[in-house]
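All protein chains but one are shown in place.
Chain lettering (A and B) follows the sequence in which the chains are written, and residue indices restart at 1 in each chain.
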Amino acid sequence: MIVCAACNHRNPSDALVCEACGGSLEHFVYRACPSCGALNPAENVFCHRCFDDLVPGSAETIVEASDIPVESFVPSEPSVTDREEAVREAAAPPVGERPTSDLILEADAEVATTAEVVSEETEPGPLAEPQQLVGEPIERLEAAPSEPEAPMQPSELIPEAEEDVLEGLEGLVPIAAAATQAHAFALPVPPSVSETEQHDAELFHSIASERGPLRDAARVVIPRRARLLSRRGRALLYLLVLLAALTPVFTGDRTSLLLRPRDSVTSLARDIQSLPTGSAVLISFDYGPAYAGEVDPLALAVGRHLAASQVRVVAMSTDPGGVGLAEHLYRTIAGEMPDYRYGESYAILGYLPGPEAGLRTLCTSLGKAFKVDYVQRRTLSELPVMKDLTSVQDFDQVIVFADDSRSVRSWIEQVQSQCNFSLHALVTAAIEPMLLPYQQSGQLSTLIAAAHSAGEYEKASGMEEPSLHWTDAYGAFCLVLLVTAIATNVAYLRTRARQRSHGQ
Amino acid sequence: MKKILPMAAAILCGLFVLTDFFVPHPSIGAVAAVLVEGATILAAFALFLGVVNLLSVHGRRVAREARGRGLGVVLIASLLATLAIGVALPGSAALNWVFDYVYYPLQATMAALLAFFVVSAAYRAFRVRTAQAAIMLVSSLLVIATQLPFGQAISPYLPIARDWILTVPVTAGMRGIVLGTALGTMATALRILLTVDRPYV
Partner (left out) sequence: MQPLIDAIESLLSSSLNITALAVLSLFCLLFVVFTGRAKRGRRFPVRAIPAYKSIHQLVSRSLESGQPIHVGMGSGRVGTEAMSEALMGLTVFDYVARHAAAYDQAVLGTTADGTILSAAQGVLQRAREEAGFAERYAGNELRFYGPDPLVYAAGTAGAITRDQHLANILVGRFGHEGLWIGEAAQGQDMVQLGGAAAPGAIALMQATLDECVIGEEVFAAGAYLHRRSHLGSLATQDTMRILAILAIIASVVMASLGYLG
């Protein structure tokens, strides 16, 4: 069966077009075995699995010896006249046809003629016997009555397969029965292998089965990029990056003094400042510990500002790791402000699974999305901070901290499109460009890249903390990238110059 | 029948949820909500399958005493320990300890390694072999310069340049890619809904 390359449908062996999809089967790759169904390459004649014919009638049918019924042979005793008649019939050509024996005799005659010529040129002694033997067919040829030669047809030259060469000789020699009887044969005993032969065989096997080296294999397929950076060069670059990261420790983070809050940061600080006491803000910690280094400082600055403004905060997360980050962060804030108590000032609802599906339930009911809170395992209605907060629409602001643009998009598509509210996105710098279209269309009230915005926010909110903002590290890292760009191009130009000088 | 039934179920569920998006009818919404919640539950079970796969691969490695079996032992032990603590003592100090002192630092470390990889990738990418590479190099350095936190102290035009670069060429490129991705997503979803693609059942 031919397997269609497009849809894998199994088609009959003589099909030209696929029965299922109508595609051409001209260049099929695989055949399926009709017996066991195994896939075989197109050029295979029999199945590699069960050895059955892949195309019916393509292979000769092997008849097992045990399947042939063999009758016991009873030789008959032919008379002399029968024997002579049989020989005569065998020798006489059929009517209208030249017997093949004549052709053979002609060939022998040619050989004999040649041999005679050769023998005449050489000493007659050693060739006496062969000459005599060769002479016999010539005599027979001369004795046989020659008929006018008719132009031979090609069919006359080819002996018919059905013509039994032994016809007429039945009973003369018990050949027929012997020929039809399958004979058992014994495998010859293999000769003993010498040590040298064994070693050669093993060596041949190891060479024949040895895999080509990966490097050569890869080079032939597609041109590989040459390894441009040696181990030492890579180590040097990594060292530079490490030094860049540690720069603020040595410089005291002086460039943070030069920070000026951007408009978006100032706008957010103003929005939070303008919230009346007792307002409620929903914060979603949709980032994991991997990017906590970038987002946590800004989240802490915003959290402190909200706590100082006596705004109720309800935290949740659509990222499994975000809940732990929220708890860690609010433990820090609660430690700084003794009046900031769990359940009264803030609550952590927990992880909301199923990003799109879960977010849609926030529009209808918070209680449906979160049965109990994460820390105290109490129903939401038992928490004082959740008073009059039944759905996302009851919150004054919603702030999403995210490291993935898709989580912010889910908030916009699943929640904000259904229930209108102010959505602020505080994200990693890497995903800020992807969310700009949403800010430009007004779906996001604020979009801030967290990278170094913590210091800006603290300045904008008037709550500066004496902590490192690592702005020196940003500058140092940019410098490392600049050095890398210069170094790689210098190396490239030197390599090109060297190649040119070699070429000249 | 073995393939038709799951395909029919998938098509029906997809059409229900799609209809719910366009027609916010309570009865359709209720069914769609159940289906979507079911997907979340299935995903949780799939996570369980993944954990089983992880245990079997690494368990086999440990049993065969293959290379790296030591790390396999550590992985299995830590997986089982965290699972036990999370299930038996949810929200407890022990789980917080695991999160604060194991998970958090390891994740942060792995993310920090990206900084090193970015620089070594930049070494390859910043080679000016073609005009395109030259344009990429110049634009990369320009964007890096405008991203400096103290850029305003260097030049008042740097923040303006940053905003322009982000809002005009970068957003244009993003929109193009996002549009193409959205079309690709629609096409893939339709292929499954209309059973054009071979279902992975």
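Quick note on the criterion: contacts are C-beta pairs under 8 Å (C-beta built on N, C-alpha and C of every residue); 3 or more make two chains touch, one makes a residue touch a chain.
Owing to the predicted nature of the structure, the values given are computational and were not obtained by experimental measurement.
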Candidates A:S365, A:S417, A:Q440 or A:T495 - the one touching the absent chain: A:S417
Given A:D253, A:E327, A:D373 or A:D404, the one touching the chain that is not displayed: A:D404
Selected residue (touches chain absent from view) among B:N96, B:S120 or B:Q152: B:S120
Chain A residues touching the omitted chain (full complex): 5-7, 21-24, 30, 32-33, 36-39, 41, 47-49, 211-212, 214-215, 217-218, 220-222, 224-225, 227, 288, 290, 321, 354-356, 404-406, 409-410, 417, 430-431, 433-434
Sites on chain B contacted by the missing partner chain, in the whole complex: 21-25, 27-28, 39-40, 42-43, 45-51, 53-54, 56-57, 60, 67-68, 71, 107, 110-111, 113-114, 117-118, 120-122, 124-125, 173-174, 176-181, 183-192, 194, 196-198, 200-201
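One rule holds in what follows: only the chains that are shown with their structure count from here on.
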Where chain A and chain B are represented by their mean Cα positions, the distance between them in whole Å: 20
Residues of chain A touching chain B in the complex: 8, 225, 228-229, 233-234, 237-238, 240-241, 245, 255-256, 258-260, 262, 288-293, 321, 324-325, 327-328, 353-354, 356-358, 360-361, 374-375, 377, 429, 432-434, 436-437, 440, 451-452, 455, 469, 471, 474-475, 477-478, 480-482, 484-485, 487-489, 492
Residue ranges of chain B touching chain A (in the complex, touch as defined): 33, 36-37, 39-40, 43-44, 91, 96, 99-100, 103-104, 107-108, 110-112, 115-116, 119-120, 122-124, 126-129, 137, 140-141, 144-145, 147-150, 152-153, 159, 166-167, 170-171, 174-175, 178, 198
